[in-house]
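In this view, the complex is presented without one of its protein chains, the others remaining in place.
What follows is subunit A.
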Amino acid sequence: MSEDDERATDLSGGGIVSSNRTRCCGGSVASDCPSQFPDQVLENVLENVLLFLTSRRERNTVSLVCKSWYRLEKQTRSELFIGNCYAVSPRRAIERFQKILSLVLKGKPRFADFNLVPLNWGAHFTPWVTAMAEAYPWLEKVYLKRMSVTDEDLALLAQSFPGFKELVLVCCDGFGTSGLALVASKCRQLRVLDLIDDDVMDDEVDWISCFPETGTCLESLIFDCVECPVNFDALEQLVARSSSLRKLRLNRHVSIGQLHRLMVQAPQLTHLGTGSFSSAGDPAQGDQELDLISDFAASKSLICLSGFRDILLDYLPAIHPVCANLTSLNFSYASINAEQLKPVICHCHKLQTFWVLDSVCDEGLQAVAATCKDLRELRVFPMNPSEDSDSPVSEVGLLAISEGCRQLRSILYFCQQMTNAAVVAMSKNCPDLVVFRLCIMGRHLPDHLTGQPMDEGFGAIVMNCNKLTRLAVSGLLTDKAFSYIGKYGKLVRTLSVAFAGDGDMGLRYVLEGCPKLQKLEIRDSPFGDSALFSGLHHYYKMRFLWMSSCQLSRSGCKEIAQRMPRLVVEVIRDRVEEEMDDAVEKLYMYPSLEGPRDDAPKFVTIL
């Protein structure tokens, strides 16, 4: 499960790989006299030490020490992380780092997930894969998030890297099953093929049959987002000949009878996505339930369970044998109520990650709180994602979770009503929170008991949760909330704001107060040009700023662009024909070493 997660090694830095400045340290390492014995020893030592240094932030720091350290660092870096694909060009990255084995590349702004970014905006993988095909023949791993990837890109990837091992695509689009077929057939060393929340086109190609016939190296195969059916017999044979397989997440076209057949082949799985968990398409069988129970009983290594896309509730008890070992459970596609959840959750003592629908109600969350004492991450999604539906979860559920799950680090909670008191309680009960995302779905809704804005609740979160790095706010919020964020949110790196604030001061508080801010996304809030100017000292340290439906003007944005030459300021229109008046509907700006990109579509104007 990686919906919008940062990976373990993603420690989040600025978009630019590292600063251009290098300083020479006073008289120590003489990089121009390699024949001097002590210096050579020092270099060798450093080079060996650097092999162990994987954190990119630390490597960036090392590269700033002096020229020879810069040189050694760039020779030994094997993982390239690029948080914004437009911050640096492929050519520049390749010039600096010559021995890259692994690439992490992120593209579109996150609000693209919610249809706020028009199609064909950019983030094309093509220039990257083209450049790397020549420069990095030993490339092993590619991780892409929110990139546009074509079948041709996948074809080039498949044929250019003989040692290719891992492909992870998250929230990508532009490719189809033909591209997957090429990867499956040509990447003979492939260990990981993870497709997570992608939009995969159905080219009617049987890609599952394309994996090597004599046995595969596959350790992880995740395709639950692929909407088209796969050839099941081929899948069964694939699993049978993939003895290293540990992670398998099936799509919704795999029935429960088929799941049984696969589980028989792969009792060693650690991560399982069950597919539909319904029997549509299965021949009628009486003992399917018993089969399934024994399958789960035999899955001694299973720690992560997801799927349940069309859940047949009668079969839910079959998973009981694995519950006590589960550390991660994803029910976010299963509409189950509290009574159906309780018999399952009461066994899940080791659960650390839990994703669920609000159909379980406050009562279901109370059951979670009663058992899952080690819970670290909770996500509660709405069954009915609209503003005026009744939400079965409220401040009651939030409070219960905060009281039962003191180890909580990360929460995403959708609801229709909330109180400051519950949020304050959570801030005190769960001081280790790193991610707090609360979405009160009705816009501008106050505390439903007191009628007050939600300022105090969010204020308490930033005040009491000293490790907080990610915050998403909602509900009725005045500038006071932002003054709290600016005053106390000293570690906040990502902030999401929607329908909040009174005026420019709100944004100013944040830009002036939060030194670690890197990703700021704002929509439908009354912030104007003067607020934007208050962040000039900080924009070069950020990965991006997104502002839509605020009160920005073209002239204001143009001035920002002029004053900050290494900032790319994009004004995005929804239709090309729209009048170019002074109001800016969508602003996306980011620091870049390359200047304006040359692949901008017509509806993007770079100021």
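Rule of thumb we're sticking to: contacts are C-beta pairs under 8 Å (C-beta built on N, C-alpha and C of every residue); 3 or more make two chains touch, one makes a residue touch a chain; residues count from 1.
Definition applied: contacts and distances are computed from a predicted model.
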| item | value |
| --- | --- |
| Missing subunit (named according to UniProt) among the choices "COMD2 protein", "Auxin-responsive protein", "Large ribosomal subunit protein mL40" or "Trafficking protein particle complex 10" | "Auxin-responsive protein" |
| Touching residue (missing chain; options A:T61, A:S209, A:Q237 or A:S335) | A:S335 |
| Which residue of A:E289, A:D310 or A:D432 touches the chain not shown here | A:D310 |
| Residue touching the undisplayed chain, where the options are A:P446, A:G513 or A:G535 | A:P446 |
| Residue of A:I208, A:C225 or A:C465 in touch with the missing chain, whole complex considered | A:C225 |
| Contact with the hidden chain (one of A:Q75, A:N120, A:Q159 or A:S555) | A:N120 |
| Hidden partner chain, residues of subunit A it touches | 3, 111, 113-116, 118-120, 151, 176, 178, 197, 199, 201-204, 225, 228, 280, 309-311, 332-333, 335, 357, 381-388, 414, 439, 441-446, 451, 453, 476, 478, 496, 498-499, 502, 523-524, 526, 549, 574-575, 578, 585 |
